[in-house]
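Below is the structure I would like to discuss, written out as structure tokens.
The complex appears here minus one protein chain, its other protein chains still in place.
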Amino acid sequence: MPTDVLLGVLSLVAHAAIAMTAALAAGRRSMDWVGVALLGCVTALGGGSARDVLLGHYPLSWVANPWLLALTAGAALATIALARVVHHLRVVFLILDAIGLVVFTITGCQVALQMNQPLPIVIVAGLITGCVGGVIRDMLCNDIPLLFRAELYASVSVVTGAVYVGALHAGLGVHAAPLVAFVLGLTFRLLAIRYKWEMPKFVYTRDLH
Amino acid sequence: MPTDVLLGVLSLVAHAAIAMTAALAAGRRSMDWVGVALLGCVTALGGGSARDVLLGHYPLSWVANPWLLALTAGAALATIALARVVHHLRVVFLILDAIGLVVFTITGCQVALQMNQPLPIVIVAGLITGCVGGVIRDMLCNDIPLLFRAELYASVSVVTGAVYVGALHAGLGVHAAPLVAFVLGLTFRLLAIRYKWEMPKFVYTRDLH
Partner (left out) sequence: MPTDVLLGVLSLVAHAAIAMTAALAAGRRSMDWVGVALLGCVTALGGGSARDVLLGHYPLSWVANPWLLALTAGAALATIALARVVHHLRVVFLILDAIGLVVFTITGCQVALQMNQPLPIVIVAGLITGCVGGVIRDMLCNDIPLLFRAELYASVSVVTGAVYVGALHAGLGVHAAPLVAFVLGLTFRLLAIRYKWEMPKFVYTRDLH
């Protein structure tokens, strides 16, 4: 069906794009080529893997479809060759990363819905799928995860999941609902990047211990 | 039953208290509000989740009871509003954190016992439930986990689990055994804090590579 095919294609593009941004993070840490390929795989596949392990949903996507490993490792390694032109594509990467966040969130929600999980868990499954890959990437790069510090990243994921679930409940059907969630979520993310929307921060300077 | 109800209430209090101390850790790293809520959830629910994933015990507690997500995220967010008074409550938090360690340990042992795991695994399940949340919190905050460096934290968990299992084997019954383990474990932890008991450290300064 059109929407399924569209989401499927976007999901593949998103996997590759997320692996490529992970490769750039690896390059900033001077990792070797194996590290680049591994960080690409782990970042692109880590969110879905975390969701599946936490929900007990086996087999994991890359175990059932091992070519996902080749796709993400290949995209990461290709980034090494493309490094000189990549910074001209900055805006393209930001948009692809935003598409990845929204598409991964929707597919995460769909997995939880197929498992008949309650609604809060459906939205959390979307959040985990969309965001945990980046958290693992940041931890492996020895950074405090960006997710916890800046940008409406997790918020976009939660809103996308809520819109998707809401649209399904409003009777929009399995084709229209993901499309509405995709358009609204992507718009929200791109506006947040464009206008540098940020969550307020909690700054606490006393020691508890 | 009285003991069950007491442990259940203490477990809720412990979830909230652990989420609140995680929120303070998030504040020391200037995380945003979403980061505060996420770190609260992950710290309070991470130990039990790790235990369940490692033992193959599905569904996880927060998947079966999604309100645990609201409780822990809410407690973490409430900490932002309470930040100005929190440092007056330092002793209260230390006691609540100690209660959390001991109660989580006992509930972790109970899950493994229900799965008919061998005794060492019962005690390890308690240790994971009591301690892994804090390890994840420290890793997300880019610290070397406190558990590996200081305080009788893991030791209290192992002793609590051993007392619990020993009390059951001594025939104390499902009401008395957790109560004995709770009182002894909490006393041990509070004495360790009060008198700054510490494990000896292993200091090795040569490079292997």
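By letter and in written order, the chains are A and B; residue numbering begins at 1 in each of them.
We take it that a residue touches a chain if its C-beta (ideal position, glycine included) is under 8 Å from a C-beta of that chain, and two chains touch if they have at least 3 such contacts.
If you're wondering where the values come from, they're calculated on a predicted model, not measured in any experiment.
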Looking beyond the chains shown, say which of B:G8, B:P120 or B:G173 touches the absent one. B:P120
Omitted-chain footprint on subunit A covers residues 21, 23-36, 38-39, 49, 53, 56, 58-60, 63, 66, 69-70, 80, 83, 86-87, 90, 93, 139-142
The missing chain sits against subunit B at residues 53-56, 117-118, 120-121, 124, 135, 139, 142-145, 147-150, 154-155, 198-208
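Going forward, only the chains that are shown with their structure count from here on.
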Cα centroid separation between subunit A and subunit B, in whole Å? 30
